[in-house]
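Would you mind keeping the following structure in view while I ask a few things?
Note that this complex is displayed minus one protein chain, with the remaining chains in position.
And now, subunit A:
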Amino acid sequence: MKWNGWGYSDSRFLFNKKGQAEFTGKRYRLSGMIIPGLKDWMEGTFGANLQHKTQPVLNTSAVQPPMLNEAFVEELKSTGIPFSHEADDRVFRAHGHCLHEIFALRDGKIGRVPDMVVWPNCHNDVVKIVELACKHNVCLIPYGGGTSVSSALECPPEETRSIVSLDTSQMNRILWIDEKNLTAHVESGIVGQDLERLLNESGYCTGHEPDSMEFSSLGGWVATRASGMKKNIYGNIEDLVVHIKMVTPRGVIEKSCQGPRMSTGPDIHHFILGSEGLLTAIIKILYLRDHEKYSESLIDMQKLYHGLSSIFTSFLDGLKKFYITKFKGFDPNRLCVATLLFEGAREKVLQHEKQVYDIAAKFGGLAAGEDNGQRGYMLTFVIAYLRDLGMDYYVIGESFETSVPWDRVLDICRNVKARIIRECKDKGVQFPPLSTCRVTQTYDAGACVYFYFAFNYRGLSDPVHVYEQVEHAAREEILANGGSLSHHHGGTTS
């Protein structure tokens, strides 16, 4: 894993010696592929110049020595729970993936970091750690996958007490599967892809697939009210969780049964879901579904807004590209691509497919085939790697999301994009920014819209500050247009 960027150390976008964009490693379907359009897109969209490359500074010696609470350490030792105060362990757990956090790291700036890291192995370990922390007045920050984008992992610089990072990565087991009720008891530290793989081995799945599922943990999903790409079939995290056990400084909270719904006052789960980092550990049980073969496809519609679609067309092989751009008359720069995933029993999938394709045909769209769909789906996982590529070339960017009623979707998209462009201009950004968006989740009463915003920051003295000002303005615009502060990222920042 990278300490100052997204994902696996072996996987990254780079421009090879021939100047072609390439995705390294072997882990993804894109791995090892040349992406021909990416260079042009970077240069065209951001005015990025491949000659201008930033050099990340790798300097771990800047980390301040740990401030340990001796009594706490002593008692912790007696419990036998493993811990560390090595600099790299602490730095690794001092940040999530907010832009300012990664930017500072790449710049070699390391602020307040946890003073030590503990690795509980089970629920009882967590109970013990929390007790000790209370007793010795030590701060705890729970750490799951480290993919937070709400600054929840940031250590307050003014904090004078010892800060302990509680890393749940060792609590990664499925304790049991209840096949009669289709539930499972899972520890909070399990990472999305492991959970899915292990369940698949038994013929089940949860269907919860956020973009970060390779790295984010179950505990994190609950703490942020996460949402996944397949939510229309399986539901969001709050629909999947049946039972939670939470350790608090005042004791353990859990419900007394596993009934699927209760009507005994407000649901205690709703105080826990989305409480963002205030929790220590969560253990839970998930609904399971029969796992079936799925097929995938892709549709594009004309006359909508252009985003990463030119990258999409660069994947298309010659003949297909000719068919789409010349025969069907799509402009690769004004093409709208929708990646749709159909999952479930075969009949249902076919039925869904037909319905969607009929709608698409009505508006001049066409199916682009399963291969492209798979690649499009894969793109959502590698988008975060693209951010790091941008940062290599003076381009910073982020995504943020909102949920909004249907009738306002188009208005909010237009207004927020326009606001971003306007604010960038006002704030002195020298190059036109990328300001684009897509609908990622749909509900009966509205949709979740993702905004992508990035710009070339050459010529700016404090790019992160500019970024934050523009993002703040964009959020203000979202609120004024009837959108929510966040759909699933969490909202303690901004």
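Following the convention adopted for this analysis, a residue touches a chain if its C-beta (ideal position, glycine included) is under 8 Å from a C-beta of that chain, and two chains touch if they have at least 3 such contacts; residues count from 1.
Simple rule for what comes next: contacts and distances are computed from a predicted model.
Asker: Which of the following is the UniProt-recorded protein name of the chain this complex doesn't show: "Unconventional prefoldin RPB5 interactor", "Hemoglobin, beta adult 2", "Phosphatidylcholine:ceramide cholinephosphotransferase 1" or "Glyceronephosphate O-acyltransferase 2"?
Answerer: The correct option from "Unconventional prefoldin RPB5 interactor", "Hemoglobin, beta adult 2", "Phosphatidylcholine:ceramide cholinephosphotransferase 1" or "Glyceronephosphate O-acyltransferase 2" is "Glyceronephosphate O-acyltransferase 2", the UniProt name of the unshown chain.
Asker: Which candidate, A:His52, A:Lys135 or A:Arg414, sits in contact with the chain we can't see?
Answerer: Going through A:His52, A:Lys135 or A:Arg414 one by one, A:Arg414 is the residue touching the chain not shown.
Asker: For subunit A, which residues reach the chain that was dropped from this view?
Answerer: Touching the chain left out of view, subunit A contributes residues 407-408, 411-412, 414-415, 418-419, 479-482.
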